[in-house]
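Incomplete set of chains, arranged as in the complex.
Naming follows writing order (A and B), and every chain is counted from residue 1.
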Amino acid sequence: MPLLPESLPETIFKDDGTRLDGRKFNELRDLHIEVGVLKNADGSALVCHGKNRIIAGAYGPREVHPRHLAKSDTGILQISYRMATFSVGERKSPVPGRREKEISMVVGKAIEPVLFLEQYPNTTIDVFITVLTADGGTRCASVTAAACAIADMGIPMKDLVAGVAVGKIANRIILDVSDKEDKWEKGGATDMPVAVMVNQKQYSLLQLDGSITVEQFEEMLDLVFEGGKLVYEKQKEALRRKYSTEDVGR
Amino acid sequence: MDLSISKKISSLERDYILDLLEKGTRVDGRGLLEYREIKIDAGHILKSEGSARVFIGDTEIDVGVKYDLGTPYPDSPDEGVITCMAEFVPSASPMFESGPPREDAIELARVVDRGIRHSNLIDKKKLCVVPGKEVFILFVDIYYMDHNGNGIDTASLAAISALKSVQLPKLEQKVINEQTFQAPTGETYPLDIDDYPVTITFSKIDNHMIVDPNLIEELIAEARVSFCLNKNGQITSIQKNGKGTFSAEELVKAAKNARDLAPMLQQKVKEYTRDLTGM
């Protein structure tokens, strides 16, 4: 006998225009970042973004396994995104799914542009992301976590990368859509996760599902860039807390 | 777009392409925002409920649509389900020596899937057989037969063309030897698609944005971004890929160009007839 699915709230905005969790349209959920959380990893980060709880551990540059993946002209970046079985409402199978492989790829593509991989031929940088609790926007939070874990390794980077999403729910454009907000339109919501290189003003990840006009697309790009800046500040802060230097990520 | 599988492209070849792009043209004489010849053939897969094969230049993709019967999701008891799968046939390219790229196939299927899913293209209630009990599950299966650039736009055209050609059987319950079957009445019905969402992909080479790359252009591109647009010119999905990045300005300009190009592609789907080869 199947379990009854959760019911949805009737409205998604309060009378005062704020969101269910009290945020304004341009506010992030609570975001806490900590680096150096794993003893063994060369770099690591814990990202608590809303109820998302994500740990990233980074190793390298080191020898590639299996060896035939190594490239003589450049280093490679390998991202493994995995959701813990207990990270979602219904237990996830421990077998890596299609979605996990896709997000691993997407996060890798988002991070790669800020690395100088060509300086590490025949090696790999491995980032292992474990989602302990998922609450909407794990791919963005994973980008944020992976970038911090790599920065925590101490290798040079062109920029940090900030993951953040913008959405259109009930015809309003809002920053950092939560799981509840996303589900509210029963698949009708528009969601646009991006990865922003804040200093370079470049997008290394961009996806969208929903339905918008070209003009709304412009508006959403503006808002999500502001969101990227907020995430970036938290990233810098976390690295600064550990290293007490000002110019991290430049 | 996994460059690890790319043939070695000589820097001479690369420079030649860049030179031409600077001058606003391409190896085969096309403009930067110009497609190669597009041919659509439908209904050629006789055991499928719908099918199409689409050529864009030398690229060929075949799509077949099959159904299965299944139980609806509890929260949409009178709606069927549509699902996309893509296979890169190993004969499609000499680069597939050590096996076709799994990641690319998964991505191709997802981009096409999103295009179909978020355009509200199909009234999923048309896929209901017995409310709450039995619905059609439609499998849109994409076979990349000849790999010569721009698989995403080709697959997107092929999927929508195949769905347009679908004829589903009308079913009635029959009891034979105490067992209940769903028996086809012999009649069929189409999906009544009245939108033709198409995907336009922009490839970035240096600072040039082009559409419909041939294979070499695709291999040297740093990044690409695909927009799926419906008949009203609305964007229903976007997917960025590749190691390069885009600025906001580049993205907005690409979106506008996509809006301009979409009607031409949509027209191709509207007007196709079954006459390509007679085979």
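In this section, a contact is a pair of C-beta atoms (placed from the backbone, for glycine too) under 8 Å apart; a residue touches a chain by one contact, two chains touch by 3 or more.
This one's a predicted model, so the numbers in the text were calculated from it and none came from an experiment.
Although each kind of chain is drawn only once, the file as a whole records copy numbers of A x3, B x3.
Operating definition for what follows: only the chains that are shown with their structure count from here on.
Taking each chain's centre as the mean of its C-alpha atoms, chain A lies 28 Å from chain B. Considering their complex, residues 4, 74-75, 103, 106-107, 110, 114, 117-119, 225, 230, 233-248, 251-252, 255-256, 259 of chain B touch chain A.
Listed in rising order, the residues of chain A touching chain B in the complex are 2, 4-5, 71, 98, 101-102, 105, 109, 112-113, 186-187, 192, 197, 200-214, 217-218, 221-222, 225.
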